[in-house]
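Of the protein chains in this complex, one is absent; all others appear in place.
Chain nomenclature is as follows: A and B, assigned in order of appearance, with residue numbering initiated at 1 for each chain independently.
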């Protein structure tokens, strides 16, 4: 499980690998003599896959599941293949696909299955969708029920809008993009090619900009700074469910090519995220902060505003970043948890650390 | 306030309690001689309830509001009833409903009111809803305006879909469930009986799975791992507004029976949450983590991926859990706040703790 294709449409393992995009990967088959290539209906973990499924071993922690697997074929590294061979006469019952990068080969095979089960293309607009007369809809675009595409919006060829998406006036979706149900783009948002946008994400809401203005009701009142910038999203970007990306105040909020954003992330106005940076769920990035390329930001981290993080910076989950980081590396700031009573004892001392340092100095002077 | 029923439809206190499901609860009435049973139109706090309302005292911090309450009746514990009796001649003006568990009895009475004001049932599909011809709609299901129910989806008997819900292809909602406006289920999601799903929640978005793949645009680029698993939600589960539960990579993300999830929670792919565990708002649970039964997770906590928490584990709000927990108990990891200047002084020492320990050791050696 999951079985992805019925037996009649399942390719043989050889045909499957021939159909898979293996750019940059080398692989070979290894099997007991006389073993024929199994038909592959789907993919599974080592513990759950059956004879018509392909599995993979990428994480050593699962190696002990290899001898008992029922999978018809398994992608393994050359090291694992060698170890299997060294075990001698008792060749494993599954065919091995040997590759230096089993996880990536698995990903490529999985991508083939994803395409194989995608519904047939062909231009389509559900009759309940409301599409402005001057919207520009590319070839073979599919627009689901209850969608709204406002004036002047452009949807690139082969893109799919799931149910109930809203594309604001003049906004742009590149070709080959997939918007799941209930994606919202305000006006003035541009998304590149091959985007994957998940349900509930909101691109282009106003940045949080207010100036103190007593004329708006008295002491402490706020006057709104209208947000005239847009959101500019590059190619090959994935944005998770209920993530929000605010429009810029005067210039755009910018998400670079190949950036991957998980669910429930908040990207404030005028943030810039460099190419290939990946951000895990529940992260908040405050206004005007710039993040470099190839960074990873762990879940539930928060970044203060107006910061600059260089390329190849890796932030551990749950860390608050409050100053610039120019040097590549891993940065962490998680308060360690403990049993509640122990935490109470230690936390009490936190409040006295300045005093403790002073007492230590006094002792050292004696 | 709130008044829930008009006077003509309000039951007497006796009738109300007779109609209430009191399974597992014992209770008795206590009133001044000759006092008749008041009609109960609604429920209120001790400070706000009027003569036609029932109140309750469950939290001792509100006991001082008891003498002044205008409520027609109050649910109290035997201890409170005894204290009231001991005050002698001046019997309180309200009828007492005496029960060892006032809060639970209140909950049951409130549930009766909730049912009483629910609109009449009866099968109904709003004409603006888009329901696939082969969707299986149970008896007396109500489907609100602008909903989308895709091919092969199944909605159990007596369930209600509020406005603008999207039920993906082949997904399943059990009987007697309530989906508020704008709930989104992707394809391949199963929800059990008696679910309550709140607006903006998203079940079944892709898990955040990517493999490094330079062929996708160069150094640092990511290749997508398609997410073929589903989401499996048990019976009696409530899921809060804008909470997201991702689908599994190959197997399902699993939410056990009776689990309660508050708003804006993120449950990543392949997480498993045991029965009756309650999770407060803004919690993030990273991929493949397993949480036991009867746990409580405080608000804004975060759990790293691939962890195992046993049964009856209680996490304080704001705590980052980064390792397995097998022993029941309460765990905390909140950095204590202080006035800003004091925080600055103490936080500066945090960065020197290793050094401070060393200096202490040096002194001890002398």
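Just so we're on the same page, contacts are C-beta pairs under 8 Å (C-beta built on N, C-alpha and C of every residue); 3 or more make two chains touch, one makes a residue touch a chain.
Fair warning: this is a prediction, and the values are worked out from it, not measured in the lab.
One chain is left out of this view; which of A:42, A:170 or A:200 touches it in the full complex?
Touches the omitted chain: A:200.
Quick one: which of B:98, B:250 or B:280 touches the chain that's been left out?
The missing chain is touched by B:280.
Any idea which of B:199, B:289 or B:304 touches the chain not displayed?
Of all options in B:199, B:289 or B:304, contact with the hidden chain holds for B:199.
Please output the residues of chain B touching the missing chain, sorted low to high.
Listed in rising order, the touching residues are 1-2, 4, 21, 23-24, 42-45, 48, 101, 103-104, 106-108, 110-111, 113-114, 126, 128, 144-146, 162-164, 180-182, 196, 198-200, 235-236, 238, 240-242, 257-258, 260, 262-264, 275-276, 278, 280-282, 293-294, 299-300, 317-318, 334-340, 343-344, 347, 350-354, 356-357, 360, 363-364.
Tell me where the left-out chain touches chain A, residue by residue.
Counting over the whole complex, chain A touches the hidden chain at residues 128, 130, 146, 148, 150, 164, 166, 168, 182, 184, 186, 200, 202, 205-206, 208, 210-226, 228-230, 242, 244, 246, 250-251, 264, 266, 268, 282, 284, 286, 302, 304, 315-316, 319-322, 329-336, 338, 342, 345-346, 348-350, 352, 356, 359-360, 363.
We adopt the following convention: only the chains that are shown with their structure count from here on.
How big is the gap, in whole Å, between where the Cα atoms of chain A centre and where those of chain B centre?
Chain centroid spacing, chain A to chain B, equals 27 Å.
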